[in-house]
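Provided herewith is a single structure, encoded as structure tokens, for subsequent inquiry.
Apart from one protein chain that is not included, each protein chain of the complex appears where it belongs.
Just so it is clear, A, B and C label the chains in written order, and each chain counts residues from 1 on its own.
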Amino acid sequence: AADLATYSLALGDDALVMSQRIAEWCSNAPDLEEDIALANIALDLLGQARLLLARSARADSSLVPALPDDSPVPPEDALAFFREAREFRNARLTEVPRGDFAEVVTRVLLFSTWRLAVLEQLRSSRDTVLAAVAAKGVKEVAYHRDFAARWFVTLALGTEESRRRLLSALHGLWPLWPELFDDHADDLALAAAGVGVAPSTVRDAADDVLDEVLAAGELERPAPARLSGVNGGTGRDGMHTEALSLMLAEMQSVARTHPRGQW
Amino acid sequence: AADLATYSLALGDDALVMSQRIAEWCSNAPDLEEDIALANIALDLLGQARLLLARSARADSSLVPALPDDSPVPPEDALAFFREAREFRNARLTEVPRGDFAEVVTRVLLFSTWRLAVLEQLRSSRDTVLAAVAAKGVKEVAYHRDFAARWFVTLALGTEESRRRLLSALHGLWPLWPELFDDHADDLALAAAGVGVAPSTVRDAADDVLDEVLAAGELERPAPARLSGVNGGTGRDGMHTEALSLMLAEMQSVARTHPRGQW
Amino acid sequence: MLQEHFDATIARNDRIEPRDWMPDAYRATLVRQVAQHAHSEIIGMQPEGSWIGRAPSLRRKAILLAKVQDEAGHGLYLYSATETLGVSRDELTEMLLSGRQKYSSIFNYPTLTFADVGTIGWLVDGAAICNQVPLCRTSYGPYGRAMIRICKEESFHQRQGYELLMTMMRGTDEQRAMVQESVDRFWWPSLMMFGPPDADSPNTARSMAWGIKRNTNDELRQKFVDMSVPQAEALGVTLPDPDLRWNEERGHHDFGQPDWEHFMQVVKGNGPCNAQRLAHRQRAHDDGAWVREAAMAFARRSEQERATTERAAS
Partner (left out) sequence: MLQEHFDATIARNDRIEPRDWMPDAYRATLVRQVAQHAHSEIIGMQPEGSWIGRAPSLRRKAILLAKVQDEAGHGLYLYSATETLGVSRDELTEMLLSGRQKYSSIFNYPTLTFADVGTIGWLVDGAAICNQVPLCRTSYGPYGRAMIRICKEESFHQRQGYELLMTMMRGTDEQRAMVQESVDRFWWPSLMMFGPPDADSPNTARSMAWGIKRNTNDELRQKFVDMSVPQAEALGVTLPDPDLRWNEERGHHDFGQPDWEHFMQVVKGNGPCNAQRLAHRQRAHDDGAWVREAAMAFARRSEQERATTERAAS
């Protein structure tokens, strides 16, 4: 069940890291309505992360970092708070530091377009936990995508300034889009077994959705090439950007200071 | 020697936290010359911090956080990397998050004006370690003050924009100036014993220097009142701003992840 | 005639509704009070918000994020209530940022440890509930109805905060010390949340006559202390007041007075976080300006397009 564990971990880490970044918007959004909407998205993803990390830990407990014997930390928290950056398997798109509102809109659009396509297929997973997470997640992520698409078009057609910012966000994030569709060995085996979804198989569906949103915003697909990996690996292999370890320094600080703490 | 320990700790924490904040300027300064100058200031203060924290630990080892028996971490590092914000005794001026260049210039001006006045007196401390740190520190901090004063006047008289930014920095930091001159019970006892310096006794000297710099910049002393303490305490009592714990989350992250690490 | 109708409605504890006539002073007092409450919700997002990123378990992170989100929601209802009084959210935001309207002083204290998340839930939300439950029966309809919803959520938050502290008290020695230290810091500011002693609160009488307020500051403060003492015992923490003891005769706890001079300093703007809180709000507001402009431009554009389409179709 090692491949199920790493597969769940990747889906869970995506949700966790994305949630952490979006939650940074709390009390910082352009207006109350967007503050609430972004918090909602962060909450939904956090919920998905908890279930997926727990699934991962149950599938292969050797992934869970060792803690003192008397530590009451549950496995999904041990995974979230006691792994180092090198052990996170999220795609790099999710970890980029918080930018402006155009950036978060674009990031949520790209992420949820991809994730929705994956979850839609994952609903028929033979793993009942994954199937259940996907069934619930489809509704949530569809809402995230709609929120992001609506704002994406609004910013694209709003003012010169908003269009300039949106384009800058899109060009900045575009190099991270292809990584989401990379197949890993685990993915293929799991897909063949009817448990997981091979990311490459949802590429066309995701691209179609994105093209529609781009067209509504009177925009072309951007040009920048994909971001190189590091030593042949990307986020899924634990090869991240410099931003992730800094994000984790904050996220894990209280938990690591009190490894025997009860919360 | 508990009062010597807490006194050295306060002076050491001031230097450490200030150094950490100034080092954040590295690769971010307006030009190479300022990048180098700020790194120099951060390095000098870091050097002072090491000696003062070591002095504190030797004066009262009970202040040093307990670590695993086989941890090779020296006491000054244990103090720097394994205390929580509540246990830091630095003045709040030092911990304020990094602002613009006017902010760092003003902060270094205020801090080094105060610290130079203290160190000048501390050179004749009966504690030979403190006296030695002070003797070396006087030369360093005099340079820091000159650097800051020169830029302070430059920004005050440069452009409208630079004057506006300088005033904003000055008004923002001014409420933290009086705290530097608060006497604590430890200080008075130690001053009476010829070991420490009662902060209140350097207030006039420091104010005079500051008035001179303000006059050169054609500025008045700002109006804002001192920043309230929390539950009757200030930085010296471990009552800090919200910024300190976030700063420590970053600063301590690697050390805390590897409490048995050798570096 | 109008005044009589208004007085009669108040007299029979009935609600004034937006379409009803009301005295200018009543309207102004309400606007001030509801706006201050709304601002408090919005500013109150900051002290706890800074711990969302560091919450030490996924469950606590979710609870905290949901709570701070609820505060934004409360701000939203309350700004809507002021809109029924003819004042827009934009105007009120301007008043907040320029310092002409206040928010609760409790949010001018810093959150220094994760225990503060629990303490704010227990004591600060607890005090808020004491203040707010009577406001569910306030004379102005939209405000009272908003308060009913808010109070329900606030008591949920209070229970969650208390439960966090309970859990931490079952943890390590360091965690217990953290809880006690947090309670030490928040106890007195919580007592100050009820406002100055009745003798120094000139507006209370009129607000009570109008049914905007239902209890005096001192009554509510007493109620809060009586409620909190057994909770502190159950928790295993000491409340930092040497004068706190049960008074059999009064059937209430006697307790010490907060440092009202310090309180006035904080109200006047010199609290530990006043400048920080307003600067945060101002920055978020400024950073969002281009987004709000884009949304308006897009709405105008869509409107024009619709108009063009309709003309073409007609």
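The rule we apply is simple: contacts are C-beta pairs under 8 Å (C-beta built on N, C-alpha and C of every residue); 3 or more make two chains touch, one makes a residue touch a chain.
Just so it is clear, the structure is predicted and the values come from calculations on it, not from any experiment.
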item: Displayed partners of the chain not shown (whole complex); value: A, B
item: Touch with the omitted chain, as defined above, among B:Ala2, B:Cys26 or B:Ala225; value: B:Cys26
item: Positions on chain B where the hidden chain makes contact; value: 16, 20, 23-24, 26-36, 39-40, 42-43, 46-47, 49-50, 53, 72-74, 76-77, 80-81, 100-101, 153-155, 157-159, 161-162, 165, 250-251, 253-255, 258, 260-263
item: Hidden partner interface residues of chain A, rising order; value: 84-86, 172, 175, 225-231, 239-242, 245-246, 249
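Basically, only the chains that are shown with their structure count from here on.
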item: Touch-based graph of the chains, sorted into line, ring, star, complete or other; value: complete
item: Centre-most chain, if every chain is reduced to its averaged C-alpha atoms; value: C
item: CA centroid of chain B to CA centroid of chain C, Å; value: 36
item: Sites on chain C at which at least two other chains make contact; value: 54
item: Multi-chain contact residues (two or more partners), chain B; value: 84, 245-246, 249
